[in-house]
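Can you keep this structure in mind? I'll have questions shortly.
Left out: one protein chain. Kept in place: all the others.
Let's look at chain A:
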Amino acid sequence: MFGPLGFSLAPYIQSSKTLTSWVKPLANWYANAAGYRQYGFKYDDLLVEENEPVQKALSRLTPREHYDRAFRLKRASQASILHKPLEKNEWTPAAEDVRYLKPHVLEVMKEDAERHKWDTVVVEKK
């Protein structure tokens, strides 16, 4: 439950149409209010990366994704030093705020789970 991606109710909420229509505006407001988009980040840039699954997932990004991630981190650090968000035209639009890392993390977690399964498998003769 508390994997590298953290706890999330999103799958449950997305399974219900009514709940989605209620929560979505709130979620969008929250994502904008959190302020990371004002610093040019995408949500997955904030993912805690000091653990093995995420490190492995990061190694699976394409070179282009790697470069862009490093660029966003540097630009945000500079903005942080200046104590000032980026210019408005550099904010991350909601459409570009995609989970580019999450699928890789999920894949790595699935592989780890499968490795654990095979490491601890009990073989029975039929």
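Everything below uses one rule, namely that contacts are C-beta pairs under 8 Å (C-beta built on N, C-alpha and C of every residue); 3 or more make two chains touch, one makes a residue touch a chain; residues count from 1.
Just so it is clear, contacts and distances are computed from a predicted model.
From the set "CENP-S associating centromere protein X-domain-containing protein", "GH24787", "C2H2-type domain-containing protein" or "Cytochrome b-c1 complex subunit 2, mitochondrial", the protein name that UniProt assigns to the chain left out of the figure is "Cytochrome b-c1 complex subunit 2, mitochondrial".
Against the chain not shown here, chain A presents residues 59-60, 62, 104, 107, 111, 114-115, 118, 121, 123.
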